[in-house]
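Every protein chain except one is present and positioned as in the full complex.
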Amino acid sequence: MEFTVRTRRKRELVDITDRVQQAVRAQEVSEGLCCVYVPHATAAVVVNENADPQVCEDLLDALEKLFPDGVWRHDRVDGNASAHLKASVVGPSKVIPVVGGRLALGRWQAVMLAEFDGPRERRVVVVVR
Amino acid sequence: MEFTVRTRRKRELVDITDRVQQAVRAQEVSEGLCCVYVPHATAAVVVNENADPQVCEDLLDALEKLFPDGVWRHDRVDGNASAHLKASVVGPSKVIPVVGGRLALGRWQAVMLAEFDGPRERRVVVVVR
Partner (left out) sequence: MEFTVRTRRKRELVDITDRVQQAVRAQEVSEGLCCVYVPHATAAVVVNENADPQVCEDLLDALEKLFPDGVWRHDRVDGNASAHLKASVVGPSKVIPVVGGRLALGRWQAVMLAEFDGPRERRVVVVVR
């Protein structure tokens, strides 16, 4: 199961909860593990709050402070080292239990694609076992 | 499989290794993958040393320096942005192999619930596949 997301900005969090939930339903597994994976080295998957979308902006700001643009070796090669560092630390996948055929997300948890070097078309792979 | 943990402080790491190990045994899977998941946006799961509990205090201090309290947009809404940022980066789940019916933890690895906005009652979901 795979879908694509077209990101619109250099850095953004895109809520993909509904599309992941659909992918889970399509796989008809009642109890198991769902892995949400991005096959990219400058994007990541985040599970956190999106009810107040400012949490997402805060996260992008915080990561920018920790991994600023333009001061790394790889910036002389490709100009996007900051994005690689953020993606390495946040990670390309999150694993979420499936209970009763649905993601066992808490009330304040959303699944988000983290774009660190957009805008681009990104792939999201969802596997349930 | 699910259990609850009552945390006692605003920020703490609670060792849940034994309870996760019990949950694994109860599921009677000899070889597989164990996902330890918290359905919360201000808590996380950490796998690291607890033989010297100061490692846990160091981690809480380090995260506090990287994501300080009170300087984020979401703080005007809810006052707990720092906890969301820590939870986003550390992550709501860890996946640990099960070998011979037990978690394949190394000698110095413990499984810990990371509370970033307590005290609260937290749920821990353990799924083995």
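For this structure, a couple of remarks:
Order as written gives the chain letters A and B; numbering starts at 1 within each chain.
Methods note: contacts are C-beta pairs under 8 Å (C-beta built on N, C-alpha and C of every residue); 3 or more make two chains touch, one makes a residue touch a chain.
These numbers were taken from a predicted model, which means no experiment stands behind them.
Within the full complex, the residue among B:Ala26, B:Ala62 or B:Val77 touching the omitted chain is B:Ala62.
Where subunit B meets the missing chain, the touching residues are 31-33, 46-49, 52, 54-55, 57-59, 61-63, 66, 89-91, 94-99, 104-109, 129. One chain of the complex is left out; on subunit A, the residues touching it are 33, 35, 37-42, 66-67, 72-74, 77-78, 81, 84-85, 87-89, 91-93, 95, 123, 125, 127, 129.
The criterion applied here is as follows: only the chains that are shown with their structure count from here on.
Per-chain Cα centroids separate subunit A from subunit B by 20 Å.
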